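Structure incoming, see below.
Selected chains only, in their assembly positions.
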Amino acid sequence: MQLGVIGLGRMGQIVVDRVLEAGHDVIAFDLDPEAVATAADAGAEPAESVSDLADRLGEEKRIWLMVPAGDAVDATLEDLDPHLDSEDVVVDGGNSYFEDSVRRAEVCSAAYLDCGTSGGPAGAELGFSLMVGGPEWAYEELTPVFDAVATGPDGHEHMGEAGSGHYVKMVHNGVEYALMQTYGEGFELLHEGRYDLDLENVASVWNNGAVIRSWLLELCEEAFREEGTDLGTVADRIEGGSTGTWTVQEGLEQEVPLPLIYTALVERFGSRADDGRFSRRLANRLRYGFGRHEVPRRED
Amino acid sequence: MQLGVIGLGRMGQIVVDRVLEAGHDVIAFDLDPEAVATAADAGAEPAESVSDLADRLGEEKRIWLMVPAGDAVDATLEDLDPHLDSEDVVVDGGNSYFEDSVRRAEVCSAAYLDCGTSGGPAGAELGFSLMVGGPEWAYEELTPVFDAVATGPDGHEHMGEAGSGHYVKMVHNGVEYALMQTYGEGFELLHEGRYDLDLENVASVWNNGAVIRSWLLELCEEAFREEGTDLGTVADRIEGGSTGTWTVQEGLEQEVPLPLIYTALVERFGSRADDGRFSRRLANRLRYGFGRHEVPRRED
């Protein structure tokens, strides 16, 4: 099988490598010539532009986009579209918002698959988990590629119509935030608590048979092993949050309570309040107002 | 009527003043002679010790304790008890834990009233809200004093048996935390949000007829007037929390969900995590673990 891959960042490169390794042909393009060269070294045929990539693919083009969510996807699709027809298949393997995917599926001249991809760079060896939305025939057509990119046949599933792949991935990410925060609460209590514990040991014994074992807990174990039981110099300002925000917004739309996911999300917002949380500052002034508790002041 | 007042801090002094003003006699004692002198200046008869105060009161002693919750109450009661019998009445007007009040009521030789007192120093002029637990006859006996200390006859109520006064006051304080945090959330959103608003104006117009008007909102208005719409130099580390903790513990005991009160309480804990929240630091390391997001580091 022949696959065009557009977008050769960390994740796109893994797609290239796994597809090549499975014995397929890859034509690769990225705006960064160095990334194209790396893919070529790995065995892919380099393309000079989106158009060139499309030209090099024969009839029944199969193309995997791994470009940053947002405008880059639309720009790439605009360049691609003149080269596409209804027998072609485009996969968006990035973290796109599901409503964008629904819209793109409607206007794209090819069949359009929205593919939520989980597993991160660590999936290079194990393979990814792929949640795919869009036309069933296109999903089946791409099965050899999905087999290669995923952990195997069990690592990809057809979720449903257009947008459903990115929808399930969006919820996955919301869940991910709350799982991380949950382990964080547990370890914070153990760290501040009554016993002087080796948290790597705790994570390790939990990972061997405890109800709460998981891959994220294996990453906790790794974190304590590499950073020390007090996490050394790791700081507490957390970036990111867009997919979690989408999840909470969809919960509001569907009137589904998501208090744990919400709390985990806004913990990130709170961590970025560099001048101190306004609500806390007001509370301090109110405590003076009714109880004459001394108002703490910033040092300048 | 003659009232002994033990404990002449800010709140105790207000009790003295209001009771004197209502035309009653006060005998006052505090470990700090200056506080006793101030009370004497206001018209109270000074006592030199707890025993001396008890001796100066005739039969049917009525005594108001306004000492810090905890050991100081027990110590004072220990000194008082030899002077007390079942026709005497002791009021604990402080922020005692209700189970301590139940215990003290059982061992005290006098009738024992636990009196939750709300209103803060600002109550000096308006009077306090008094929630009183203990024997009904003792509550009625003290009515002239309660009328004087409270906002009037409507400002005090008999809640029920021993401990119920401090129980209701404990819940009051939990509610207070969450009300403050709620206004804080609203003003934080207005402060960070799309419009350049004068928050004093917002608080003022809300206080004139809006559903959410309240005394705490009047204190918000005062805060913005005195500190400026961005709260100037007020810092964000919030001290305190014991009565809120009791409320949440009682919620656990009674299996009553108190998510808003809990969240407002632990916001204080979080504001005191000077080295950064451990849970957030772990999240950052995990985000590297699965997504190779760069780990932020503390500057040293």
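Each chain carries a letter (A and B) given by its place in the written order, and its residues are counted from 1.
Please note the rule applied: a contact is a pair of C-beta atoms (placed from the backbone, for glycine too) under 8 Å apart; a residue touches a chain by one contact, two chains touch by 3 or more.
Keep in mind it's a predicted model, so treat the numbers as computed, not measured.
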item	value
Per this structure file, total copies of the shared sequence (2 shown)	4
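Everything that follows uses one rule, which is that only the chains that are shown with their structure count from here on.
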item	value
Chain A on chain B, rotation in degrees - Cα superposition, rounded to nearest 5	180
Whole-Å gap separating chain A and chain B, where each centre is the average of the chain's CA atoms	48
In the complex, chain A residues that touch chain B	10, 119-122, 180-181, 183-185, 187-188, 191-192, 215-216, 219-220, 222-223, 227, 231, 233-240, 259, 267, 270-271, 276-287, 289-293, 295-298, 300
